[in-house]
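Only one protein chain is missing from this complex, and each of the others stays in its spot.
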């Protein structure tokens, strides 16, 4: 019992050391900024592990929430660059009239923008979830629907060029809450903020996983109807996980903006949304460490391998993805359990894979 | 096996937890599965619901628990059930099991029971870990003889144990009305005996309705029987009364289990 | 008023394309619960089949007609291979099927890029499919191009053929039996694995036919499938599981809605409107236009 609880803690401490001491020491500024970007994807992946791995909701539209968080942050940074009463540069070029749209105005306030980073995606997720889960839309229907919504949001942003920057998105940020982004020291600060955010998200999600709510979520995933007959409303149970995962995607999107310096519809549509899921799936959809590391590893491999062999990379990525989903649904994280299961008659639950355990027990 | 704590209270509740079904009809795509059923089950009763395949037994239970849309009236403890969503009906103290044992296979026995016990928990409780074993869960583990298996995944339990786990979940759920759909199907003989005795104890201060095909089991444990046929009530009464009913004999012609002399142990 | 009528006809022709691309999906997703994200690439294989045939037979008309059965066979074979190697293992995990087939679609796209090159390829439209017919004359004439008419005919023919196959042939009865009750069908001696394979062959083959039709109106390139697949799924989702009728109604309804909205606003707004309409519709009927009721709990 102690071992099973101390082990993750040791892992957590190790991660913290790696993120805060080792990485900044050994990586160049450029590599560190890449890592910052990967960590943002890891935050999204942790949310996916919660909603999909534990909750069974295949969120193929996380780009929607990532985008909302990212745009909320980017709008504030743009306005802050423009100064009081100023207009963002792209509006001066492509906009109509010299007026700031009313829905941009509140983002001048840093407090409002920071709150919006979480509140906007979570509110939208709650609304979507309320409509969708209440009507028991689930499984593939939910996946397709969430994907379609992400696509619709991207279309909407592209169509409103004058006020959203269209396909270009929002880019060219000078400062981050008063700190010049051109300064490498501040880039490092952004990295530390992102690393801390990832650690916090991991902590929160771990607590959720191991709480009674986490158990209930698995129950809902495995048999929604059954939970209903126990007096719970599964729609609310799912809604909570979906909303929290949306908040994480929003947070990741917001942190992505100062780290990479751009947010655009290209990060929101169908393909990026599926990319978010791929990392979590390969690493292990129901395992926190698996999902986070999977997201980082896939993004890293994408950067390094696609430089050398763009075509081969596609084959490799697709092949790995197919093999893992088809033959190792728990992801690479479940390899450990496959290997150790024989040795220790584990009393802990096997990492759930979303499939009914078909094997009979030696009763 | 010790008695569950709940069944030690002998006095029936002030508001009798009686089930009253009036003129219940369920129609799917033009096919009437339940066609005007009236049914009264009193607290302390152990009512068996029998009938040939397609008689509407499961559909009746579906309608009472809110799964199948129905017309007419279903009242429990004075409250109308029809029109309420499933989980609200469950919160009124009505629980059920399914033909194929439905437990949360990816969770342990303990987790299954804990979830069943917790529909009323506050958000803060839900967000915390389980520190102590709730009393009701411990009792149910004892009652269903699953204490030794409490940390096993429910999916790895043998079939009979899964069914007991389901019953255990109803116990911790503290329901006043239990609707059991073939609870002993696939169980070994000793397991059936144990289950029957468990049902008897539970029924002392609850209302229990059992759908069952096994006639030996029925003869051993039923306090009263309702026979459904083609969506209607064909006959109702004690086991003896129903056995003597010529209409029942007609429907069950060729199925001697009900009419033939009881087996050795009955 | 005539604009409305004209746009409705445009909508119907958009709907015919949607129907063709969704018909095969309606069979594999609707009837078998398999979410095949590689469906778009099966459509692509049909389009490339047309292209290859046109390279070898110079006459555009003959090659187009020959491409119909050829593309059916090519895409159907791809479908069988996919079913045998991967999907068969995943029948109990529909969401994983979605992801796996998405991976397959990536593979097929890259394969197309390596074989045919990244740029689009061109096919020519046969002479008898250029030009158009005028339905109503007047100041705002309502017209329908021959190519669109051909697609509409093809879509209707495919629906009729599929319906007749499902209703009248022993194969169709077996497919329906498996859909309604897999275990029972198995118990009564139907080789369900073979029925699955055949269903998948037909569903995928229909994608190939859709690919042939698309060469008349759209680009032929490695990424053509990704543009289509979501639209196709939305048709099936709105149409509901298990009945072709739902898919037919959904395809034409979405087509007409899109055409009417985009005439007065923009294409982007029309797409967003259609999506919102779909979400609203699912509020009203979460299981789509028509469904087959089953007694199982899940």
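Each chain gets a letter, A, B and C, in the order it is written, and its residues are counted from 1.
The rule we apply is simple: contacts are C-beta pairs under 8 Å (C-beta built on N, C-alpha and C of every residue); 3 or more make two chains touch, one makes a residue touch a chain.
Following the convention adopted for this analysis, contacts and distances are computed from a predicted model.
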Per UniProt record, name of the chain withheld from view ["Multisubunit sodium/proton antiporter MrpC subunit", "Heterodisulfide reductase", "MrpA C-terminal/MbhD domain-containing protein" or "Urea transport system substrate-binding protein"]: "Urea transport system substrate-binding protein"
Chains shown that the absent chain touches, full complex: A, C
Residue of A:148, A:195 or A:274 in touch with the missing chain, whole complex considered: A:195
Residue of C:77, C:163, C:180 or C:223 touching the missing chain in the full complex: C:223
Interface with the undisplayed chain - residues on chain A: 2, 5-6, 9, 12-13, 16, 20, 28-30, 33-34, 37, 81, 93-94, 155, 158-159, 161, 166-169, 171-175, 178-186, 188-189, 192-193, 195-196, 199-200, 203, 260-262, 264, 266-267, 303, 306-307, 310-311, 313-314
Contacts of chain C with the absent chain, listed as residue ranges: 3, 6-7, 10, 13-14, 17, 118-125, 130-132, 140, 143, 145-148, 216-221, 223-224, 227, 258-259, 262-263, 266-268, 271
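Rule of thumb we're sticking to: only the chains that are shown with their structure count from here on.
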Length of the line joining the C-alpha centres of chain A and chain C, rounded to whole Å: 32
Distance between the centres, which are taken as Cα means, of chain C and chain B, whole angstrom: 47
Gap in Å, rounded to a whole number, between the CA centres of chain B and chain A: 44
Set of chain A residues in contact with two or more other chains: 223, 225-226, 356
Overlap residues in chain C, where contacts from two or more other chains coincide: 297
Complex contacts: residues of chain A adjacent to chain B: 207-208, 210-213, 215-216, 218-219, 221-223, 225-234, 347, 349-350, 352, 356-357, 359-361, 363
Chain A-touching residues of chain C, taken from the complex the two chains share: 29, 35, 86, 89-90, 92-96, 98-100, 102-104, 106-107, 109-110, 113-114, 226, 230, 233-234, 237, 266, 268-269, 271-272, 275-276, 278-279, 282-283, 286, 297-298
Touching residues on chain A, where the partner in the complex is chain C: 56, 58, 131-132, 135-137, 139-141, 143-145, 147-149, 151-152, 155-156, 158-159, 223, 225-226, 270-271, 274, 277, 281, 311, 314-315, 317-319, 321-322, 325-326, 329, 354-356, 358
